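Missing here is one protein chain; the remaining ones are kept as they sit in the complex.
Our next item is chain A:
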Amino acid sequence: MMKEELETANRPDNTAFTQQRLPAWQPMLSAGIVIPGFVLIGLAFIGIGVALFIASQNITVLERDYTGVETVSDCYKCSNPSVKNCTCKLDFSLSNLFEGPVFFYYGLSNYFQSQRAYGASKDEYQLSGDLDYFKTPNSACSPYQYDANNNPIVPCGSLANSMFNDTFKLYQMVNGTKKLVPFDGKGIAWWTDYNIKYRNPSVTPLKNAFNGTVKPPFWSKPAYELDTSDPSNNGFVNQDFLVWMRRAALPDFRKLYRRITEGDYASGLPAGNYSLEIAYNYPVLSFGGRKKVVFSNVSWMGGKNQFLGIAYLVVGSLCVVMSMVMLIVYAKFKFPEDDK
């Protein structure tokens, strides 16, 4: 017995793994799976497509360009960069109730927030309230790292410096008088940005933290004065600032400015005439950019986007067509079973 064991000392182990006999599932692209699969996927996609399409159709969007390129536009007068503190008006009327909650966006075109150098030009540590970085901002912020007097810029970098600074006021024209539509500026930024990512230094008053620093050159007021009325919306946790700092992926983008959720407008904007008062500060014409405002409501699938619904419908239909083709091919050329 012992001898026998010795003789087979080199015999490989008999396991499913070493002998490559692991049990396995071996799916195959057979007609019984593929054709019904395509039909099912096709039908499901058409269903989803219809739902998406309807949802998207039900969303109302009101979009107005206010760059002031055309001379007829009221904002034409402000489009010249040399004009300061310019205010212009944009009138529009709604024939039906604009169902709420209504979201008010500003949009920019041909604006490359997606540019790598632009996106990198900020200091994460500084923005998370680390005072060390108030004094020596990240070099990625250059040329908005230090000002001419070598004072550190806080918040530093191109991204923060170029913060959108047009402001809007919406009035409903009721019997000739302007009725201010209340804007809600709270909760327009991501919860994580507001609570985790961006933090003010824990110094009170906040202004002291900024001692020895200067504001970004394009800014009219320093960060600690962005919203003096509400300390929880001031400094780095200012909601407008947060929205701006979440840079867009594509050169045409829109960013949430305000929500219209209060008072008489909680259920939407009633039919009527409206006037949007714009403090026109932000220059875009120099690089061929455009500015616009967008009023929109949302559905379960987010904002208005026709593409997804149509794409689903097209893909679904193609699947069904393809399944027909495959059925015909299958019936005609049927897998040759007999030979070999």
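The working rule: contacts are C-beta pairs under 8 Å (C-beta built on N, C-alpha and C of every residue); 3 or more make two chains touch, one makes a residue touch a chain; residues count from 1.
Methods note: contacts and distances are computed from a predicted model.
Between the listed names "Presenilin", "Collectrin", "Phospholipid-transporting ATPase" or "Lipoyl amidotransferase LIPT1, mitochondrial", the UniProt record for the complex's undisplayed chain reads "Phospholipid-transporting ATPase". Residue-wise, the contact with the chain that is not shown comes from A:Leu256, picked out of A:Leu90, A:Cys156, A:Val181 or A:Leu256. Only one residue in the set A:Phe53, A:Tyr76 or A:Tyr125 touches the chain that does not appear here, and it is A:Tyr125. In the complete complex, the residue from A:Phe53, A:Phe112 or A:Phe168 that touches the missing chain is A:Phe112. The residue touching the chain not shown here, chosen from A:Leu52, A:Leu206, A:Leu276 or A:Val293, is A:Leu52. Although one chain is not displayed, chain A still touches it through residues 7-14, 18-31, 34, 37-38, 41, 45, 48, 52, 101, 103, 105, 107, 110, 112-119, 121, 124-125, 127-128, 130, 142-143, 158, 161-162, 188-193, 196-197, 243, 246-256, 259, 283, 286-288, 296, 298-305, 307-308, 311-312, 315, 319, 322, 325-326, 329-330, 333-337, 339-340.
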